[in-house]
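Below: one structure, written as structure tokens.
One protein chain is absent from this view; the other protein chains keep their places.
Order of writing sets the labels: A and B. Residues in every chain begin at 1.
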Amino acid sequence: MAKILAVDDSASMRGMVAFTLRGAGHEVTEAENGQLALDVARGGSFDLVLADVNMPVLDGIAMVRELRGMDSYKGVPILMLTTESHTDKKMEGKAAGATGWLVKPFDPEQLLATVKRVLG
Amino acid sequence: MSHSANTATASAAEATAPVQYLTVNLAHEEYGIDILAVREIRGWTPVTRIPQAPHYVLGVLNLRGAIVPVLDLRLRFGVVRKEYGATTVTVIVTVAGRHFGVVVDAVSDVLDVAAADVRPVPDMGTTVDTEYLKGLTSLAERMVLLLDVDRLLQPQDAQMLEAALPAAADVQAVA
């Protein structure tokens, strides 16, 4: 199916996302923070990027900004993982170039539906 | 009357069900080791010598990750040590949860020995101190000395340990 880059500093959250996506047949690459994700993104190509907002080293918003600056990621959907308390973060993410967001808590079905939605 | 006698005989037989012994050769004698104490038999492999050990403790070997002492039964019984060869084996026995290896010239057989066939050991005629024997049994013209494995590392060893301990205790007291 699709090649997806999952970025989250929380191993449980990342594991859950990866497990769910792999179960649906996607190929998932995991990265622990924005910086590592950029390194991975440069080395490969992905159909979709899923990223947490709050991360050490390089946070999700800065990462999206960097990704959008790379030619090969201009049109690639990037979804941010946010919590409901941070509507301002959604807007910040949008401004940085994120395609959309997934609101935590998410459940596996919602995640798959959203991914399906952006992948068309 | 005859009825009760029969019952008595039956229960006696039950109590003395035959015990299986692994027989091993050592200096032209045949010894039996209670097979329930035998954990495994392995070919002789060199061991790591340990300091301050009695002369018959050859060293330790690695038994699937456990450090197990190995003693040479010949040396234990004061028989001249023999060059180890192709038939030399280490019998790993377990006594009271502790494992140790016993090096013998060769393994021979497994015997069923009924309690009734076990006779006390006469004080003379064997190379072994009777202290380590439970008894002996005969099979055709073979005589098998039944080892008391529980005592192989004891009681003399316990005494040796006691003898070795003051040094250790001293050390601890100083610390």
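What we mean here is this: a contact is a pair of C-beta atoms (placed from the backbone, for glycine too) under 8 Å apart; a residue touches a chain by one contact, two chains touch by 3 or more.
Methods note: contacts and distances are computed from a predicted model.
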Using the UniProt record as the reference, specify the protein name of the hidden chain from among "Chemotaxis protein CheA", "Amino acid/amide ABC transporter membrane protein 2, HAAT family", "Transcription factor zinc-finger domain-containing protein" or "NitT/TauT family transport system ATP-binding protein".
-> "Chemotaxis protein CheA"
Pick from A:L5, A:M63, A:V76 or A:V115: which residue touches the chain that isn't shown?
-> A:V76
Sole touch to the unshown chain from B:P18, B:P46 or B:P120: residue B:P46
For chain A, which residues touch the unseen chain?
-> 9-13, 15-16, 19-20, 23, 54-56, 68, 74-78, 81, 83-85, 91, 94, 97-101, 104-108, 117-118, 120
Touching the unshown chain, chain B contributes residues 46-53, 59-62, 65-69, 98-100, 161, 164, 167-168, 170-171, 174-175
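Following the convention adopted for this analysis, only the chains that are shown with their structure count from here on.
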With chain centres defined as C-alpha means, what is the inter-centre distance between chain A and chain B in Å?
-> 68
